[in-house]
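Excluded from the complex is one protein chain; the other protein chains are retained at their positions.
Here is chain A:
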Amino acid sequence: MIEEKFDAIVIGAGMSGNAAAYTMASHGLNVLQLERGEYPGSKNVQGAIMYANMLEKIIPDFRDDAPLERHLVEQRLWVMDETSHTGIHYRSDDFNEAKPNRYTIIRAQFDKWFSRKVREAGATVLCETTVTELVRDAKDKVVGVRTDRAGGAIFADVVVLAEGVSGLLGTRAGLREMPKPQTVALAVKEMHFLPEEVIEQRFGLKGDEGCVIEAVGTTSRGMAGLGFLYTNKESISLGIGCLVSDFVAMMESPYVLLDALKNHPSIRPLIAGSEVKEYAAHLIPEGGYKAIPQLFGDGWVVVGDAAQLNNAVHREGSNLAMTSGRIAAEAIVKVKSRNGPMTKRNLALYNAMLDKSFVVKDLRKYKDMPALLHTNSCNFFTTYPRLMSQAAQNFMRIDGTPKIEKEKATTAAFIKARSRWGLVSDAVRLAFAWR
């Protein structure tokens, strides 16, 4: 089908694949990008919050024409029980700056824009093409791919695997293991459409200002999970995700959790009267530093979600994906510029460069966090949220009980639920994992 040999083939047109293809093509490499969806973005799902800094490093003037929804001026972190939420809200006019720091985006639209930039940079983008197999030479070096289109193999010096969280190719080729049920979360999300002015009124926003809510608590029914609500221009993305291993252990259904979240008294008024136009599901890598696989080999590198590069604590994924794609591309460009072959030894440069970036530094910082959340997660996601709600209500409700007795009751409730030793141990474990 395609006779020419490419400098690089990129598999996948998500954040990491687009970043890699754009960066290599802008440096003059002959790049072929393959995407199985009808259009770039048609298979991609994200909340979604996009961090400007990481995209600026790839496309500095992206604000001129990228489809951005709202820039965030307010973030609400909630702990929920069945009838309440206790929250920390941070809102600042400082976020109304000339070049805002974070935006909500709608991935299908954003990915189409990013893909147009990739083509403008000179790459060939082929959609509706599923890569079925990696082609290797006698020495086991990856030298190309086979697709479900008619024709034979397509060859390249290097293959960039940007195939997403459960990427079939790399796992089947034995380049890395399949993610484990305890290292991936399953998230479901609905798109709720509302008039722009209704969203602005409900969240106290003007113009392009945006607000996001992220919530832990009994909404995940004791499982390690997170609910989220992101304001877009004319829609609200509402979703919830929990570890796959927890879903299995509890035999819970994600859509039941989502419907319960929608009916929570703190959420229901925010989405009242909306029209739902899509329901999506996706896996999120949650294993952190310890789940990062081998990132390079003879003739290949792996980037983004496929490399499990996701910061679960800060809920950052696409920026790690973009950055790993860019860095892998820069490493390939460097090897190419000195006429080096795309061997494992030369491509180790990608690993070394990534190690020095925020991507690996952040994941290393939180390397013990996944294990903490996987053991006795019900304390963090059910017991403490209930205790916090009780403590807050006890503090707020004025009923003639002397304050000293109220404080004693709150302390007693914490000790009864977790014991003194349990409280100290939870605090110490959390502090060590956060450190």
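In the analysis below, contacts are C-beta pairs under 8 Å (C-beta built on N, C-alpha and C of every residue); 3 or more make two chains touch, one makes a residue touch a chain; residues count from 1.
One rule holds in what follows: contacts and distances are computed from a predicted model.
Chosen from "Ferredoxin-like protein", "Gas vesicle protein GvpL", "Multisubunit potassium/proton antiporter PhaC subunit" or "RagB/SusD family nutrient uptake outer membrane protein", the protein name that UniProt gives for the omitted chain reads "Ferredoxin-like protein". Residue in contact with the omitted chain (choice from A:4, A:38 or A:407): A:38.
For the chain left out of this panel, the touching residue among A:111, A:157 or A:200 is A:111.
Interface note for the absent chain: among A:29, A:59, A:145 or A:186, the touching residue is A:186. Residue positions on chain A in contact with the hidden chain: 36-38, 41-46, 48, 106-109, 111, 127-130, 147-149, 165-166, 168, 178-181, 184, 186, 188, 190-191, 235, 244, 247-248, 251-256, 259, 276-283, in rising order.
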